[in-house]
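All protein chains but one are shown in place.
By written order: A and B. Residues from 1 in each chain.
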């Protein structure tokens, strides 16, 4: 069975089994390895992508349900290689450590700030409850995100 | 020669790897793929203890896509630390639930898994030994009946039966101290559970077999360990194994040992194709080489003025089915549980115990975290008994200049005392958040801790390029800590008058760089840094010599700065380093330098420590933490209201990077103190098999840590540095547990302080920890013999 999906603006036809997680399609068919396979149970958030604009855990999305839908991954955030304001502020604040969680965190915060551009610290932290970071202890990521929210 | 001003080396250097990590472009080991690559899966035992009667792979071999199957016969060697007790595959006996029996490589991962399920294994079950109390019982079944036959890799530890290793310290006469009439004797028992690293990148490797050699690309902290251990297990010369390391997605100690690499290597050789092996999260949860569970009995003889005249302790560390890192870690108890304070006399037994459970390993500050927890809680119980303020007690007793450590090492410099003062002023600066506790119980604690820098061998080579840049080649690994992208370029650039951006850092490759002990124990900045600095010195001397001839100025009058060789004090004079290199390439050959480093060795008191891998700390590291908590009396939830850290960093080359390490380390410590717990079920299997039940801190579970970096303590590290990444987790469980005890008035003997456990304490339904399997007479706990001359009692 073939599924037509728009991935980062490009048409893709997946022929994988319908119950294959979207995450595996992204990583194994398109080599879009930004989204990470970490827990495969929707808890860590490292595989978050946007499905029709909303953040979802791609490890739990069966590819067979995606006919005609639009997926965006972390690789699409930087228009023509130029980092997005969120990516820039994370770089400026030196908050990256091992980096495995950032693709998911960026996808969560990108859609969150679209809806809540002036969010406060507690709201940002609540928004990140589905993204595990084991290195940074979160607060400096939140500092950077708040700095961006204040700037805009 | 002009010595560059160390002040210039301090900067908030941005990480060069941050951009690609943010763009999702960084390719970790899990993201690697090669043409014709196969996928591997491992058959694991579903029982904790059994004899293997028969393994039949004939059905699996015929399954679709299967290319190779590896079994015990493919890996004749045994490995370990201290004792070679660990085979790659179980070959006659199953010793833990999850133990590897076979590995399969197939075209797809699903095919490999299907083939694994098709391997037939006939087992004869044995009664498992699941707890240390069971393992130490007089009639206990031995986890390793053949323990006497194992190769000993490090001499000195006592061993016997289910005691994999025993390290002891006997200094002074504790019997006499405890018999004194002017002392109060305080005894405490503690128990802690296991902690899983939950590195977001699981253990992963891609192996190939090329030109008769193995090439393993792997997510490791210690490429040389992987190289040497793989060779030992496979029974081939180490030179036949090459290990390279892409960016590592988190380690925290988990990847300090060789684990899954040999499976991939064997399968690559047998199939003739590259093989990818990545452990699933469930495999990571059930077999991760955790921070070990432990049991501690400690007692002290203390005078009314708070002088500790004698201290005895027994620490049982569960190494699981194989000795692993715990053998080494028995060493650290002397410096943590028996550290920090002046002790009149000491008896310590630190024992690694075999059980039929998944092997444990190294985790950031290792047993230091629970020994610090136990020591601080014990200290507070002492304070209660002698009626002294805990902060006052710490001030009076912390080790200072010239004081003796547990093994008789003489400490240098006043560090902990001034750090306590710095914490006092940090507390004064920010008001208490007690009002936020509302109707909940409020508590606070300030605790001290001692850890160390695990030094050991490192090498570095620097090639100076014709464009004026330098290429640094080491076996150091970037696991997220930033050392390889921040401190290393800073140290080299500082020595060579370059900008850190001019220093190219080669990723680790055992074919390119010499021996290195790996990233761990806070050693990278110190050991790889010292080797890199030595290499840079050699390069620097060559540049100065060449420039001296070209400029006709004595080398002593030249300095390297701003990418130039300048005449000292004359800005813009001289010539560019690039032009010197270009000249040298024609005249004397390319400019290259190399450097090495290893532990200098520090004296302890002869004869008082036995079975220790390190008798004394080469670079001690101190930290002081302060924590305020609110405890909900209805639910047992502990909320951390504030957290403060004063950390001894020697010199902070990159303060912002250290803040990141401290915030991250404290948060991981909060997980250990409050949420993260692995328990062993009746079948010997770890019960928390996923991140649903194993709860790491999420964004709402931490607080911004207030940080004061303490600089200037003595250190042999380059430019006065110490490692800063490991120690932030050290005191956290201690600080939280003492604060919770302070809030609740209950005797906190166990971590983590989950809501059910805290509510149980408040309701009096949490049973007291008593540890009857640790005898009150210290000598009855040890394999070493009681001295034949009876100790005279006064």
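Criterion: a contact is a pair of C-beta atoms (placed from the backbone, for glycine too) under 8 Å apart; a residue touches a chain by one contact, two chains touch by 3 or more.
Rule of thumb we're sticking to: contacts and distances are computed from a predicted model.
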| item | value |
| --- | --- |
| Protein name, per the UniProt record, of whichever chain is missing from view ("Urease accessory protein UreF", "FAD binding domain-containing protein", "Ion-translocating oxidoreductase complex subunit C" or "ABC-2 type transporter") | "FAD binding domain-containing protein" |
| Contact partner of the left-out chain, one of A:5, A:43, A:95 or A:119 | A:43 |
| Positions on chain B contacted by the hidden chain, ascending | 282, 632, 634-637, 675, 679, 687-688, 690, 692-693, 695, 697-698, 700-701, 754-756, 759-760, 763, 765 |
| Sites on chain A contacted by the missing partner chain, in the whole complex | 18-19, 21, 40-43, 45, 48, 51, 54-57, 59-62, 64-65, 67, 108, 112, 126-127, 129-130 |
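What we mean here is this: only the chains that are shown with their structure count from here on.
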| item | value |
| --- | --- |
| Touching residues (chain side chain B, partner chain A) in the complex | 12, 14-15, 17-19, 21-28, 30-31, 33, 197-202, 247-250, 252, 280-281, 479-482, 656-657, 659-660, 663-668, 690-692, 696-700, 702-705 |
| Residue numbers on chain A that touch chain B, as the complex places them | 27, 31-41, 43-44, 46, 73-75, 77-78, 81, 83, 87, 90-92, 94-103, 106, 124-126, 128-129, 131-140, 142-143 |
